[in-house]
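For this view, one protein chain was removed and the others were kept in their places.
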Amino acid sequence: MTAEKIIESDFPSGHQLPIDGGEAYIDSLRGRDVRVYLFGELVDEPVDHPMIRPSMNALAATYDLAVERPDLATADSAISGRRVHRFLHVTESVDDVVMQNRMQRRLGQLTGTCFQRCVGMDALNSLYSVTHEIDEAHGTEYHERLLRFIRHCQRLNLVIGGAMTDPKGDRSKGPSEQEDPDLYTRIVERRDDGVVIRGAKAHQTGCVNSHWILVMPTIRLRPEDSDYAVCAAIPVDDPGLSFIYGRQSCDTRALEGGDVDVGNAAFSGQEALIVIDDVFVPWNRLFLCGETEFVAPLVERFTAYHRRSYVCKTGVGDVLIGAAATIADYNGVPGASHIRDKLVEMGHLNETIYGAGIAASHESYRTSAGNFEPDGLLANVCKHNVTRFPYEMARLAQDLAGGLMVTCPSEKDFRSAETGPILEKYLKGRSDVPTENRLRMLRLIENMTLGRNSVGYLTESLHGAGSPQAQRIQIARQMDVEAKMGFAKRLAGIKEHEQT
Amino acid sequence: MTAEKIIESDFPSGHQLPIDGGEAYIDSLRGRDVRVYLFGELVDEPVDHPMIRPSMNALAATYDLAVERPDLATADSAISGRRVHRFLHVTESVDDVVMQNRMQRRLGQLTGTCFQRCVGMDALNSLYSVTHEIDEAHGTEYHERLLRFIRHCQRLNLVIGGAMTDPKGDRSKGPSEQEDPDLYTRIVERRDDGVVIRGAKAHQTGCVNSHWILVMPTIRLRPEDSDYAVCAAIPVDDPGLSFIYGRQSCDTRALEGGDVDVGNAAFSGQEALIVIDDVFVPWNRLFLCGETEFVAPLVERFTAYHRRSYVCKTGVGDVLIGAAATIADYNGVPGASHIRDKLVEMGHLNETIYGAGIAASHESYRTSAGNFEPDGLLANVCKHNVTRFPYEMARLAQDLAGGLMVTCPSEKDFRSAETGPILEKYLKGRSDVPTENRLRMLRLIENMTLGRNSVGYLTESLHGAGSPQAQRIQIARQMDVEAKMGFAKRLAGIKEHEQT
Amino acid sequence: MTAEKIIESDFPSGHQLPIDGGEAYIDSLRGRDVRVYLFGELVDEPVDHPMIRPSMNALAATYDLAVERPDLATADSAISGRRVHRFLHVTESVDDVVMQNRMQRRLGQLTGTCFQRCVGMDALNSLYSVTHEIDEAHGTEYHERLLRFIRHCQRLNLVIGGAMTDPKGDRSKGPSEQEDPDLYTRIVERRDDGVVIRGAKAHQTGCVNSHWILVMPTIRLRPEDSDYAVCAAIPVDDPGLSFIYGRQSCDTRALEGGDVDVGNAAFSGQEALIVIDDVFVPWNRLFLCGETEFVAPLVERFTAYHRRSYVCKTGVGDVLIGAAATIADYNGVPGASHIRDKLVEMGHLNETIYGAGIAASHESYRTSAGNFEPDGLLANVCKHNVTRFPYEMARLAQDLAGGLMVTCPSEKDFRSAETGPILEKYLKGRSDVPTENRLRMLRLIENMTLGRNSVGYLTESLHGAGSPQAQRIQIARQMDVEAKMGFAKRLAGIKEHEQT
Partner (left out) sequence: MTAEKIIESDFPSGHQLPIDGGEAYIDSLRGRDVRVYLFGELVDEPVDHPMIRPSMNALAATYDLAVERPDLATADSAISGRRVHRFLHVTESVDDVVMQNRMQRRLGQLTGTCFQRCVGMDALNSLYSVTHEIDEAHGTEYHERLLRFIRHCQRLNLVIGGAMTDPKGDRSKGPSEQEDPDLYTRIVERRDDGVVIRGAKAHQTGCVNSHWILVMPTIRLRPEDSDYAVCAAIPVDDPGLSFIYGRQSCDTRALEGGDVDVGNAAFSGQEALIVIDDVFVPWNRLFLCGETEFVAPLVERFTAYHRRSYVCKTGVGDVLIGAAATIADYNGVPGASHIRDKLVEMGHLNETIYGAGIAASHESYRTSAGNFEPDGLLANVCKHNVTRFPYEMARLAQDLAGGLMVTCPSEKDFRSAETGPILEKYLKGRSDVPTENRLRMLRLIENMTLGRNSVGYLTESLHGAGSPQAQRIQIARQMDVEAKMGFAKRLAGIKEHEQT
């Protein structure tokens, strides 16, 4: 059987043509037999569910960008010899790493939310070098398998959702110490043709909107945890998978009709709990299986990639700054010095995040497998700022918005014949600005700081790709305190040998 | 006609017995003909509306506290010679001012939200001294009228909603410069027996839950703005009033049934737009009418009182700290040093707010009318910290909560026979803690940092009682830079006379 | 022997008349046989040493204030029946505690530095209640002895320097675990008539300028550390004491002549290492001797008092704000919005410190001994803000000062016939302000943020009365997390009993 055939059998797909734009992408999601639960019930067709659809739209924007700005969102892949979507591209140069950040910021500006495609990109790039190293150490074939998987995804232009975060149960205990061994995803059966895995992955961004789920371990493992060391590609419509959809602040406003109160009607993020109920994975879709010693490097490289991917939030931040500037303008006081100063502060904070992120990418190094890996210290510094500055920016945006942001009546009140004219009269700001525009802008800021997108802009900024403490641990490891102590001792005139 | 009779005619009331507890308070709201609009429609009976009721419960807690802790929530009033609710008490000592803060913190702890009764208290106390001064200057009778009004409210134990904030329209223009003169509330007709007023008051906390609305001007006025200088008591069920209910983040979760996803099922705040459509107010309910020069002192005294009233947020902060500590405990890692440190930081910030607030009260001075007024500088400092620290505390609470706070499925998914057991299994934290408890705590933190109560804890902390810039202006006025320059010049050896 | 005689024998003093002002105070220091080392040599007469004298001047200001503002700096003492200096007063009311803070702020404004008399005041007040409790528990006579000592000091109006901080050696080890047992001050011999003590006290503020040193333990002790549990009064000129004077930034500018470059020519702080070389202390001057279980309460009460005493830094902060405002004025741009805004920020931070401090005093409670003790939580919160805000205020002051603050030539260059006119020409700011005034103001800001007084305003703000972590530990103890967890659980609908 040829490699192509193997791909066909192991990576089956109903779509034989590459997805060539946002609309085709939405179509590709339709009619799949994916088990999605929401409010305690199976969702008939997620694509048509008004609470779910905006999260698909955000992902669709990544496809549209590839059409409109191929320089930004596509790249030539040496793996498949094709022009592929940048989200499916394994970096071949420093510039490739940098361009990811530029694409991410742009998508943040276009969607004002999480577009859910970074985890897969960062996972492919991390696995690329790690599988290469496992193979070198153990004579395995993980790297070649991964290449086949990548070729398949590139050919059809698919979405890969990376699945890393285990539920973790009692945080004071490791995987095999939990009362319930399934609280970390694990191999429950090893067969000749593959393995059976069980567990769950929590907080999974964009999972329902993906074609493939790429399961990976979430923390460094000890030898006795070898059942937990598994990387596997699973089709989203595998019958063993279920998705229980997560609630977001103000999520049901999307069910009310209207496009004002939702704040950002077109786009949103998505998180769900993936339940993996004894799913069989054939060897050709396994990229790590028991090699616990390679889990730490995998996690570290993935987080270096992914923590720097949070520059996407500067694109979202651009929207928030723009919204704050617009509402100040609508209120009639755009030139007040304290208002201009707050906008500058927002800009400064936003670019500080961007600076560390893009610097991490610019400072990438070549791995032994040949792709490029961003600077880990700067990547962690970028993400650590992301856990702080968006909160301050949100506070400043609310400051500029004014209290009406949280006391404004509903869109229905505005549409009502009785109350509509009253609101039009009394909630007017600058007289040449339609009251509705003012309200739309207030709802957008509410959306980003308290509502549906605050989930992505704030809380996910805090916890995605690792909580603040995770970055602090990594910074402690990489900041090289020892060398710095040497600089200080030299300048202080301390002769080390005197000491002891 | 005796004073009592005057009271009866001008301050009519269906309740002839004092309201003696939370339940009686709720009853007192029932059956009134109050025009409340929500989602474009008139609400039948606000008391029974699941989105509105929790805000009434919060106010009811003020009544219950007076029963349980009369030392804290009642006082002997020289005005009526009765033991009255502290929210209706005009301060007779420094201790009275301090005790308001203690009561406010306790109510914050009990309700975790805004209990909506402070504005009236602060308004009475400010008007008490200002009406006295107007009478001295102009030989008017405002003070005596106010005393009658207070006696009436004390006797029946009523809720007074203070109404200050005008819609303001174009912020770069004053009241009489607006295209639409109604964008600040004003007198449209002066009659022998009183005046007719028109306009609106935005962001009105607890208004639907009050018995009386006490209208006051919102900014210092110039002589040509005399139509805008009016203080008036209006019954909430006056047919000229309408209330258009404001949306809050996640407000409709209260309509879903269940008590988990709402986070704080019992209590919430309330804001509405009050529309004043040509309401007649008789002289006996007017406490300022055209005396523009007394508006600035009134606003300044009210804000001194009210900015210090924001120590209520430290009571709410106590709940948030407790929630953060509990979720860390449920996650199994309460003792981690970085977690303990974040709790200490939250406590430190919370008490820093409290310190400045209670200090402002302790440093009260006696007005010429005989009641006590808190220190203006410290009151502004208190409020200014309130515009910052709750946001940082919210960030820290979200840090301790973990990402599950925003990705957790709905209560219905937990109640579902199909998904319930799965969630019970996978979302368990420490094994001896029921998963539901963990979720309840996460939803409470969501409620306070993104959801319904974040409106009160965050955005209202920013904008209520004046936005940050309003405090900075006041601090600039009161910090006495000149005296400080003198200290510096003396120590630097600068002889002033050399200079010129 | 009468009590008076006992006092005379145990508390001998050359000054038989009370010190009645700053000049008399300076005289009282002259001619004592105190061993003070500076730059490796014994100082002949500290009073006449230009590096030391300004620190005496600062203390003298406390005497002068008592003359000018007796309401602020004196009080009627029930202990001696006299009108005494407030620094020697044991509080008899809440107001007494509050008045300490007012006096402290005023002295900060007058001296722009540390006036070195608070430790003694705070020590007396803490020992007052603790000795009372030891006596009750053990039938000892410490309290009566302390009263005699206080009467003596009040009668002659003396300065008591509290001495608490031991050198501590290896911070990971307790007193009796150190290689050198003297690294914490201890009893080395117990005799019938008293004890002999040995050790050292580091960072001792104002010690050379005191009449008495009041030695106290620095940390909670275990029973096996009983030799370290000792409180003793020692005359500063005891032959067993030596004082090794600490260096301060820019200290030798005081030796250069001129009064510009020093920044604040008249006043400074003082710290020294006190070496206690086998000093005999008779029983009548011992106030705790071996009762280890009372050391923790003593330390806790002292720190509650002393951490709130750091409101003195708001007086110093007033000077810094004034200096920053003056230099902006001299530069010709006092009205620029960003400059006004920075001054407001400085004022806000300064008052935030003051608020928590004065609140701690206002919230004092009566001890069983009858004096008053400030609120411990708020006192720690006050001090914790002192470890942060002065640094930010210093940064803002430097921002307003401009770079000239650190690049300006010396006073001698200004006095030189050759370079003086050039500097007069080129370093002029606003044309109607003498260049010298501009330079004096810059040097004052340098003094407070980098120079001699930055030691007191910054580093001592950080470490005096306990480093930041000490406050965090205390805040953790006193913030009552358990109660807060209860508030949260109640509102989240969690029934505790389900939880086992």
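Points to keep in mind about this one:
Chains here go by letter, A, B and C, matching the order in which they are written, and residues are numbered from 1 within each.
In this text, contacts are C-beta pairs under 8 Å (C-beta built on N, C-alpha and C of every residue); 3 or more make two chains touch, one makes a residue touch a chain.
Note that this is a predicted model, so its numbers are computed, not measured.
Considering the whole complex, the residue from A:Phe39, A:Tyr63 or A:Phe267 that touches the absent chain is A:Phe267. For the options C:Arg69, C:His138 or C:Arg415, the residue in contact with the chain missing from this view is C:Arg415. If you put the missing chain back, the residues of chain A touching it would be 98, 109-112, 259-260, 263-267, 318-323, 325-326, 329, 340-341, 343-344, 347-348, 351-352, 354-360, 362-363, 377-378, 381-382, 384-385, 432-434, 437, 440-441, 443-444, 472, 475-476, 479, 481, 483-489, 491-494, 498-500.
Contacts to the hidden chain, counted on chain B, fall at residues 337-338, 341. Although one chain is not drawn, its touching partners on chain C can still be listed: residues 37-41, 165, 167, 169-173, 179-180, 182-183, 200, 202-203, 242, 244-250, 252-253, 256, 261, 271-273, 275, 331-333, 338, 387-388, 391-392, 394-395, 398-399, 402-410, 412-413, 415-416, 418-419, 422-423, 425-431, 446, 450-451, 454-455, 458-460, 462-464, 467-469, 472.
Here is the rule we use: only the chains that are shown with their structure count from here on.
Rounded to a whole number, the gap between the C-alpha centres of chain A and chain B is 39 angstrom. Each of the following residues of chain A touches two or more other chains: 338.
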